[in-house]
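My questions will all concern the structure given below.
Apart from one protein chain that is not included, each protein chain of the complex appears where it belongs.
Let's turn to chain A:
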Amino acid sequence: MGAKRKNSGDGDGSSNGDGKEVKKAKKKESMAESLLPSMIKNKEKRSEVHAKLKHQKKLEKRKKAKAREAAEKRALDLGEEPPPKSIPRTIENTREFDETICMPDDEELFAGNDADEFAPVLNQELTPKILITTCRFNSTRGPAFISDLLSVIPNSVYYKRGTYDLKKIVEYAKNKDFSFVIVVHTNRREPDALLMIGLPNGPTAHFKVSNLVLRKDIKNHGNPTSHNPELIMNNFTTRLGHRIGRLFQSLFPQDPNFRGRRVVTFHNQRDFIFFRHHRYIFETKESKQVSSKGKNAKTDKDEGSSEPKVIARLQECGPRFTLKLRSLQHGTFDSKGGEFEWVHKPEMDTSRRRFFL
């Protein structure tokens, strides 16, 4: 009881002190406001004032952190509930309000899904068949990337581009019952764009490719088997994102072979789509557990022997790259006469907190 009173007294005292300091700081602030460092013309003076301000800010921040820590500790000591941890503001959780975000109870969404171009593949009426080709001039990393892609996407074939028009290729692929055409575009011997054309009348998506790491450049990479992979789609929330997600999904057969333990991930974060390809394994590790927790082994041993802990381990198979959507075009590839469902325009980039996928 006494300790509590003491504590509270301390708290009061400190708060009083804080009040005085705050007042002082306020005075200083008002001074500073009237005279911003950037308004001073003498450079030496300006940098001096600026450094002072910066130092003050740092002190304040430290004091705040200390106070927070103290409060937490006090709460812990007293057995009270610690003050709630404040959630840091990130760009994602302060995202601009978007009315196009898909809701799970939207029947129109599902009706639209049933009617869209990917429905036959996703309802398993059709197994996807993919043609991969390149741009006209293609060397070094391009073919390597394609050989990686061929191992990732089941049922895919590489065709030499030759000097054919893309529209001719699309026509050919349509006749051969392909469901997708992927064009890897290279610039300066570096793959820099992906074009995905849905067939027979599916949309055409154009992506920028960056941060490409091929399989052979990944340390301790695994070699994928030929089993159908599982898919993970993360954070495709808006209508456009949903559509793009369905597009990626329809590249793969819809019956994953779980024995293969292959996972392909498309993770969307701030409109960048991260592609990863992994193998996983579930392991039961009893011996390691015991050894690591040697000190309180008695209780752990009993538990460990009764139910062994299962952990999942991952091994990356590659390739690893990042995609960014540039445009989504209605119908098959038509660069001149195409009708776009979505195009990125510079006027959309007026806010950092606006995302489209």
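Please note the rule applied: a contact is a pair of C-beta atoms (placed from the backbone, for glycine too) under 8 Å apart; a residue touches a chain by one contact, two chains touch by 3 or more; residues count from 1.
Simple rule for what comes next: contacts and distances are computed from a predicted model.
Between the names "DNA polymerase delta subunit 3", "Trafficking protein particle complex subunit", "Exosome complex component MTR3" or "OLC1v1025007C4", the one given in UniProt for the chain missing from this structure view is "OLC1v1025007C4". When the full complex is taken into account, the listed residue touching the unshown chain is A:R276, out of A:R46, A:K174, A:H227 or A:R276. Remark: the omitted chain is touched by one listed residue; of A:E81, A:E96 or A:E307 this is A:E96.
Annotation for chain A: contacts to the undisplayed chain at residues 89, 92-97, 99-102, 104, 106-109, 111-112, 114-115, 211, 213, 230-237, 239, 242, 245, 249, 254, 256, 258, 261, 263, 265, 267, 274, 276, 278, 280, 282, 312, 314, 316, 320, 330, 336-345, 347-348, 351, 353, 356.
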